[in-house]
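The complex appears here minus one protein chain, its other protein chains still in place.
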Amino acid sequence: MSRVRGISELAGPVLLLALVALAGSVASRSVALEFRSALVSATIVIALYVFVGNSGVVSFGHVSFVAVGAFAAGLVSVPEALKLSVSPELYPFIARAEVGNAASLAIAAAVGGVYAFLVGVPLMRLSGLAAGIATFAVLEITHNVLRNWPRIGPGAKTLSLVPETSGFLQVTIGAVAVAVIAFAYQRSRPGRLLRAAREDPAAAQGSGVNIHRQRLVAFTLSGALAGFGGGLLVHLLGSITTEQVYLDLTFITLAMLIIGGVSSLWGAVVGALLVSGLNSFLAEAEKGIGGLDLPTGARLVTLGTLMAAVLLFRPGGIVSRAQAPRVSPALARRLASLRPFARERAS
Amino acid sequence: MSERAAPLLEVAGLEVRYGRVAAVRDLSFAVGRGEAVALVGPNGAGKSTTLHAVMGLVRPARGDVRLGGRSIAGLAPEAVARSGIALVPEGRHVFPHFTVEENLRLGLVARRAHDGVADDLRRVYRLFPAVEEFRGRPAGLLSGGQQQQLAIARGLLAAPDVLLLDEPSLGLAPTVVDAVFETLAEVRAGGVTVVLVEQRAQLAAAFADRTHVLANGELRLTLGPGDAEDTDLLTQAYFGS
Partner (left out) sequence: MNALQTVVDAVALGSLFALVAMGIALIFGVMRLVNFAHGELLTAGAYALFLTTELPLAVSIAVLFATVIAFALATEVAVRPLRAASPAAMLVTTFALSFLLQSVFLLVWGSQGDNAGILPELNRAADVGGLRIRWVTVASIGVGALLLVGTALLLNRTTIGLEMRAAAHDFRTARLLGVRTNRVIRFAFLLAGVLAAAATLMLVVQRPLVTPVYGFQLVIPALVGVVVGGLDRLTSATLGGFAVGFGTSVLGDVLPSDGRVFLPSVVFALVIVVLLARPSGLFTRARTVVERV
């Protein structure tokens, strides 16, 4: 079982987030936006980590929760007349809703959490490949529905004029809060039970752990946090479209988590900030600033290569110490014999 | 038997580790052409591990495995198979969805001699009538004993220099085991060099020219066919310090 190394596991990432916030707040306007964006990314990646890191199950669908959170927060922050002019067919309860900043974030988290719960009830029985495909299906369905159902949102059009309330204070507090919640969860009994189940599912089940339930808890929490991240996102950008919360974001957040290291909070934060930094730098370079002039698309190529390279050669991520999971040989053999697809291929 | 002729298969100072545990420690033995050598011992003695090391399924930490004087340690299993060693694995591992004939055809993959296939096939059918009878049917329909026969037949069709057998009696009824060993005797009489890992020490000792007793990864004792009845000796070797 992974050892959770005490409060330093939380203090480190939080300090890093605070430092980044501090550095960004004194930077120029456009750069400050990049910093805030990095902090919002960190929030989303931490949310993803809460589920993927603790359960060991890959989810391609988490951006669905970011999406519903973003749209929910956005829709309730915009005056009715404006909403109806963009989407005349909106359901009245959505059209009429107009709340303040904090409430919109709370709604975003709630919507994300509820959606994750509903999705999780059936899906948490799956793992491995089936879970990957099923969560990808959720992403596709969410995108498809959001884009084509004019009664719940702007559909293919942009939802704009959302108040840009995600200043440094908001995103930093948001990121730190999410980190604290993630840490509290992984130290809690449900979190530890889930991690035990990740290491050795059969043994955990044998000890009475209801894996389905524990995964559902993590998934729901993760969905709520992702929804919250979506809320932060929409208030950062001032607008949102379905394409902004679809495949690109899925890829980027997965990349961040994987490059940083799937199994720890540190990894999630480091990965998010590092890749955000790289992303921003490369985006600037594409525009020909900073002495480098890269062609458009080089940014994605670079990130893709980096992600692929990490996955192929250092699957534990940058933060991990070892390249292989830290399991003793005897335990490894026992795990191998328990798992149906015993990996005998490695020669 | 063939002390002066160079050994066909030689294991020298073999050490195999799983993590920090040494499953086989400083093991040395040799098998001459046409000989039958058995490895016996309690569970966990390292018998199967030795065969795995010979076949390249696991890399030795120390020591060497030599075939015809040439080192084969560290070769991939398919390369070892193609060098002329065939393993009849523990648990048979026939392909149940393939027909018996297809299973036999797989045995031909590692074969180096491209001629004589028809003759070898005839010989194998004569040795194992059940295999011939069921040749068009899925191998999964065969009984345990018949599958064992199929696995041995498959090994023989590779025309190997050395035939390794890992626990051929496992899971088989006593009468079936007797039949298998009778056939093995015929196989050996046909000139095939055999290395046998067996739980049934007495059976193995009676069959082989030399029986090496392993315990805790080390070679404890070497027996001749006459020692098969000596249970005291065996017990000492298995459980003594």
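Going in written order, the chains are labelled A and B, and every chain counts its residues from 1.
Note that in this section contacts are C-beta pairs under 8 Å (C-beta built on N, C-alpha and C of every residue); 3 or more make two chains touch, one makes a residue touch a chain.
All figures in this text were calculated on a predicted structure; none of them were measured in a lab.
Touch with the chain omitted from the figure is made, among B:21, B:109 or B:141, by B:109.
Screening A:86, A:137 or A:152 against the full complex identifies A:137 as the residue touching the chain left out.
Screening B:70, B:97 or B:114 for touch with the missing chain picks out B:97. Listed residues A:127, A:166, A:222 or A:279: the one in touch with the omitted chain is A:127.
In the full complex, the hidden chain is touched by subunit A at residues 56-58, 60, 122-123, 125-134, 136-138, 140-141, 144-145, 147-148, 197, 201-202, 205, 211, 251, 254-255, 258, 295-298, 300-301, 303-305, 307-308, 311-313, 315, 339-341, 343-346.
Those residues of subunit B that touch the chain absent from the view are 55, 57, 76-78, 81-82, 87, 89, 93, 95, 97-98, 102, 105-107, 109-110, 154, 158.
Here is the rule we go by: only the chains that are shown with their structure count from here on.
For this pair, subunit A with subunit B, the centres built from the Cα atoms lie 54 Å apart.
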